[in-house]
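What you see is the complex with one protein chain gone and the rest in place.
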Amino acid sequence: MLKIGLLGAGRIGRVHAQAISEHPKSVLAAVSDAVPEAAESLAEEYQAETRSSDDIIADASIDAVLIATPTDTHSDLIEAATRAGKAVLCEKPVDLDLDRAITCQTNASETGQPVMVGFNRRFDPNFSALKASFEAGEIGKAELLSITSFDPAPPPISYVKVSGGLFRDMMIHDFDMANFLMGQLPTMISAVGTSVVDPEIGQAGDYDTAVVTMTYADSRVAVIKNSRRAVYGYDQRVELLGSKGLLQAHNILENSVVKSTADGVVGAKPTYFFLERYMTAYRTEWSAFVDAVQAGADMPVTLEDGVAALAMAEAATRSARSRTPVMMSDVLKPVAK
Amino acid sequence: MLKIGLLGAGRIGRVHAQAISEHPKSVLAAVSDAVPEAAESLAEEYQAETRSSDDIIADASIDAVLIATPTDTHSDLIEAATRAGKAVLCEKPVDLDLDRAITCQTNASETGQPVMVGFNRRFDPNFSALKASFEAGEIGKAELLSITSFDPAPPPISYVKVSGGLFRDMMIHDFDMANFLMGQLPTMISAVGTSVVDPEIGQAGDYDTAVVTMTYADSRVAVIKNSRRAVYGYDQRVELLGSKGLLQAHNILENSVVKSTADGVVGAKPTYFFLERYMTAYRTEWSAFVDAVQAGADMPVTLEDGVAALAMAEAATRSARSRTPVMMSDVLKPVAK
Amino acid sequence: MLKIGLLGAGRIGRVHAQAISEHPKSVLAAVSDAVPEAAESLAEEYQAETRSSDDIIADASIDAVLIATPTDTHSDLIEAATRAGKAVLCEKPVDLDLDRAITCQTNASETGQPVMVGFNRRFDPNFSALKASFEAGEIGKAELLSITSFDPAPPPISYVKVSGGLFRDMMIHDFDMANFLMGQLPTMISAVGTSVVDPEIGQAGDYDTAVVTMTYADSRVAVIKNSRRAVYGYDQRVELLGSKGLLQAHNILENSVVKSTADGVVGAKPTYFFLERYMTAYRTEWSAFVDAVQAGADMPVTLEDGVAALAMAEAATRSARSRTPVMMSDVLKPVAK
Partner (left out) sequence: MLKIGLLGAGRIGRVHAQAISEHPKSVLAAVSDAVPEAAESLAEEYQAETRSSDDIIADASIDAVLIATPTDTHSDLIEAATRAGKAVLCEKPVDLDLDRAITCQTNASETGQPVMVGFNRRFDPNFSALKASFEAGEIGKAELLSITSFDPAPPPISYVKVSGGLFRDMMIHDFDMANFLMGQLPTMISAVGTSVVDPEIGQAGDYDTAVVTMTYADSRVAVIKNSRRAVYGYDQRVELLGSKGLLQAHNILENSVVKSTADGVVGAKPTYFFLERYMTAYRTEWSAFVDAVQAGADMPVTLEDGVAALAMAEAATRSARSRTPVMMSDVLKPVAK
């Protein structure tokens, strides 16, 4: 039984607490949060202790920590926890600053401790079924990847301002999905961003709508579309065109009911947001982490993956601002995989 | 926290054990089974005790029992448990014998204890969304109900022989679904059954394929189709035609991936069987039971509902054998609701 | 080039006039109708002559006649036209009276002239693709056939009164579809009919909602559902469950547009009625008739097929009235195919 310390008891922390608690081989031992009430309420629900992050990291009886704190604390906590000999699962992104993330990767790797980055969508059964079909050769060679990823509604402006921007905060999931499916980093990234949903987002220096095109050394192409507002729900789709066919992962609907009336044929909407859509993915992600820790195996998503996605977000940000494609080699020095 | 005794540690018992255990307001206290190893293995997994059914029923600290034993023990256990002051959730069918079930209903009702019958499909989010839409008036008045219910593969002949027959064992769920949606018993039932899937099933005196048509006092019509074999999965669909439209609850698919190749456009199959399809329904069913017990409220599915569905199965059995429609009033004396 | 005489210039006559005229090997030469203005307007549109039915049949230069007159004239016209040496395509049903239809079949067959009955749905590309897939063995052996066939709105009561009833007027198409797909007549027919859509239809002695169950000598089962009202359009679906899978022919929608809003995901409705849904089928039907006439080949749908469907409608009518299953052998003496 793995004893787990959860750092951060916010919305995403609660999701992880549930997955940790439901898993037969892990137990939520301690919770920390900058807001004591948040930690206490969560700790009480799961019969865990409330402690400081430092205390949890220093506690030799804790086997692993799950970092779900604000992004600007991730790198420090990853370094501290790995130095303390803990396995780590850290929420995305690793950092908003690419250089800091790379340093963190170096430091953590020197400890030899396993670190996994929480790109939960890799564990969504639909996307993993798509990947499995592709890897089984069912559509031949990949040629053109399209990712549609729309949030149901924009976050508050206060969040937008500290989010690191749409590319680092939101599209980073899609960059990782591209890496997951294409198996390689792109060579060039060309980004367009606007604020057509809400001008305030533009005034805050961010985009609410963006399209990023990526090209690969072997002539493959990928395109990612993001919007901060799809009033019908959380729109999460992937299409991969190959030499022998097309794979599509469609949305998951709230239910299977279809109503036909004189006004049309009405089906259910996509599930509304990430909890509804990705709860299974969070459970599977946690299970994969526990399995890897217990087996001493490689993490299914690594700090290197986290750095790669962040570098793509950095390239996209530069490209959107400069209105010029950006070469990945100008952003991230190639590291042997 | 409700302390629960689980009678029966077979396949369906294990499903309920999981739901009981996951629910924040119930705990699995004790398990019984005619096969001691089955009870022990389940008890160990959930840190519960292994005891006899009699012991569990006699234990005043147990608040409720869940009966998941073979059908021929249901009536006796319902009576014993209610006499002992327990709330009861009993798997369907109440009994294979209609008279015995009616006696059980009378006896249990005299104790004043709440008894719920496990028609899990009422709690499936798709069917309950369909019912909610209907009750909101979205398709006007109901006119023609169609239920398609196909198992992926026939059970072993040994099971067929003791099952009570397709109408009591399998279609009983659909009879209850009809009652759930139509809100009333039919007046006439006309059944056709054959054994086109496997002649051995016919030799065992049962059917593997059946169509039942039901008419209602107010001229509505319902039709249920059952087959013991749909090689593509568990096919569970409902269609309700009303004066202002049609409601359909479609199957739930294994995933949302669609593959388009030169050979066609291929989607995922329906989930394979009842665990995959109805796990959410079992959890919601359990939650509804716990809520009703704690609130002292009416059970969401009653013994009367269990008797009604059994009476319809009896009528269908007689109709299929005699090749004549059977009036429900010849099978079940009307009881005021 | 086949010279065609069209008997009947009503709604369905106009459909056929278009198909005749568009076909490169047939020309609409003459039109008759009891209402002269109807004949004249149609004749003018296609530059054909207006004549009486007798004149057209007597004209040796006319190669074939298409009978689209009221049902009670079909048998006489088929007999007259075949005696006059013409090929005949006659709209369904052959007659409302089974005995008269059988006599007509005998008389027509003695002339050796080819007669085709207009069961247009056999030529619908969706149903014929379903049949082709079945005949290619893709779902193994047929076990359970389901046909859903709902009209968008009931006909006027005046029409209901002379229609011969729902089974002969509307479900006759579905009986033929069952024969088309099952390749054999059923042995027993069990019908239920009500008037839940409009009590006036019931007062006129007819049904507006009906379910017919049919069993076959080899234990297969078929079920047909009819409703005179589906406010969302013309609902025309077929499902065939086999030992190795299920084939479904779904509705054809008005267009492929799907709208997702906060209110749900809305697609187009099925095409509204038979012209929209079956125009391609009418064209293909006509083409099949022309091909068979020119090749001297067997008609793709025969008078015997027309009689068989009518006999099933007769059996269903008797069954619904008597509330008892009817053996097909009591209605139609077996004829060697």
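Each chain carries a letter (A, B and C) given by its place in the written order, and its residues are counted from 1.
Here is the rule we go by: contacts are C-beta pairs under 8 Å (C-beta built on N, C-alpha and C of every residue); 3 or more make two chains touch, one makes a residue touch a chain.
None of these values were measured; they are calculated from a predicted model.
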| note | Which of A:1, A:162, A:231 or A:262 touches the missing chain? It is A:231
| query | In the complete assembly, which of A:5, A:118, A:164 or A:245 touches the absent chain? | reply | A:245
| query | Since one chain has been left out of the picture, which residues of subunit B touch it in the full complex? | reply | 230-233, 235, 253, 260-270
| field | Residues from subunit C at the interface with the omitted partner, ascending | value | 22, 125-126, 129-130, 133, 138-139, 244-252, 254-262, 268
| Residues from subunit A at the interface with the omitted partner, ascending | 143-144, 146, 148, 150, 188, 190, 192, 194-197, 202, 209-211, 213, 215, 218-221, 223, 225, 227, 229-232, 235, 241, 243-246, 323-325
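As a convention for this text, only the chains that are shown with their structure count from here on.
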| subunit A residues counted as touching two or more neighbouring chains | 260-262, 268
